[in-house]
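Shown here is a partial selection of chains from the complex, left in place.
When the chains are written out, they are named A and B in that same order, and each has its own residue count from 1.
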């Protein structure tokens, strides 16, 4: 890995946690240059919900490239885009009775968030936006202003502007309903929190540590928004595209966001692709006002269309995700029995093992990698081991991965137990 | 195009100028659903320097996909990335004696600019950055703060912060050396322009209207930067990757930027891909501080590597670009003879026909499209017809495209002459 050390910026990160050179990948398996196989419980941080190099999508992709379909076309109309729009409408929006306009933003989640914030600020003529503790929305200046973690915020070299933070569900402990705090500060003209254009929220906070908002809390947040003519933006970049079971993570909560951001698994093949969905009356954009070179990544349109057709025309896939999600949950609950520091939370196939202690979680991740499992930590202190395996993972591979994880937890606990004893002995 | 009107946001733009549904593309030719062919003088706004679906790159891409090479890997080490780094170093950096660290940012130019601004602000501990009139650097909040055009700035709903604007070369007319103005305001503690962390500049402003900075002016700007310990950032997203003849647009100017942003034609195949190059001492990033899902777009690594190998190992390609650039220039100069409102400027194969009048330029673009040529306008009022044909365009196609352009200009002039007469008659 010499070339990476010499030439690549210090900012590189995952390659430090998983220090090998990967070459091939199929479904839930990564293979490195030495031929070693790894089960992938990371999935590109939720980008590979349908698995690595999913053969159905691959086929569509190869055919399109071979036929010299337009690859890059700015935001010109192309057949690939046409098909994507038609499929999104038919397979996703209409069955859910969702009336949204689609904006193709720059192909990163952060870019979609930047667009969503502009939409809100312009529609309401207000500069403030409310975001939540532990929220993560990207690292470009507009998006990072809504991102809670100081690791990212401090890097800008500028003070945040235009975002106020409110406590997420559960942030103040089980006895405080934090939606009431938001209700209070918005109702109170002297709270210091300027009436926002929008509230931006993840239904499950991925980077923030697999924090799960209850459906009731989400409905209360929506009610606060409605009361004060504030838009509700759901950032569904990590939790969307089936991760929690339904296509959108907010479906079962019964809320109706004004703006939704999607990215990560949207293309289905790991290709950069993002959209913003917005209620039609919010589509106040002037042509070209939010532009960008890669808004028309036609290869992504092709794979995204194939993914929607394959996985979302029936409820089967969704049901399968829920079934496997329960299996993951049960396995994690079992692991958590081993130590009182451990607890489990999540929704669908987005489950976290909270280890309280970042070092412990990190040790588990390292142990897993040694045993052939790629899994990352999340949360402010990296204290949560986050399970984001492909949704298409086979039962067998899933079981194998969970066994490795369990062993990794046990090893880490016994190490940390030893350490604790040693430390106790020393002090 | 019904589905676009119904479902796609009003923000869509190019599809309004070129209202047809494109299906295929090869080299310099776009084909629409009715089988009509168009010569492409737009090239994805400079993203397709090597032509649409360049067969050399296509071959590499297909092989990689077929072999199930890793497509998405966050910023994990992959073989494709390894090869790209090695090739960039061998083919581009070392021959030019450039000592840069490479940061893989989110795959948009705006994201690279955001990273570059963070690097500068953190390295210098200052919040201000100087950008130039008519500069374009993207539309995410950090990047758009450095973008001059109010069309993009106003959409944020927030006041700009952390950027001061200075007049670009030629902005104050031929008699004023605007580098001296920058020199003065930076030397003067009472100019109101806070000492910046960096100056960010395009050597040729693409979106801004094909404004060309002289090499001398660029050297003077660099000298001002050095004098005040200010970083020089060259945004080479549109002018780089060979567009002006050399790989980097600043090579012949003899300046040595501290930070360089690259995107657009970097992947060579229209795939989203961006990097920041920075002098090693500026690589103060903490791991993961600037992150993002699509920093490791391996398909782009593959095509970028193929493009570097194919076009940049010798000086041939570069020489050919200069030769064709002169041909374009000469043809435009000839067209400009027809009317005193017209003038030509540019460098290499980035040439603009300034029509003074946005409506005239727009008419030329419309005429061209009707005749089978895709070409866009740029500049604050859209007054500049911008030639950005693929660098690989054949002499024959180039000649044909220029003939269409000439006819489009002539038609527009005769129309506008008629209109002028009519208006004169009416008033």
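Throughout what follows, a contact is a pair of C-beta atoms (placed from the backbone, for glycine too) under 8 Å apart; a residue touches a chain by one contact, two chains touch by 3 or more.
All values reported here derive from a predicted model rather than from experimental measurement.
Chemist: Please state the number of copies in the whole complex; 2 are the ones shown in place.
Modeler: 4
What we mean here is this: only the chains that are shown with their structure count from here on.
Chemist: In the complex, go through subunit B and note every residue touching subunit A.
Modeler: Residue positions touching the partner: 1, 3-4, 7-16, 18-26, 30, 33, 42, 44-45, 47-48, 52-53, 58, 61-62, 65-79, 81-82, 85-86, 88-89, 101-104, 106-111, 114, 117-118, 120-122, 125-127, 138-143, 145, 151-152, 155-158, 161-162, 197, 237, 263-264, 269-272, 276, 278, 283-294, 297, 299.
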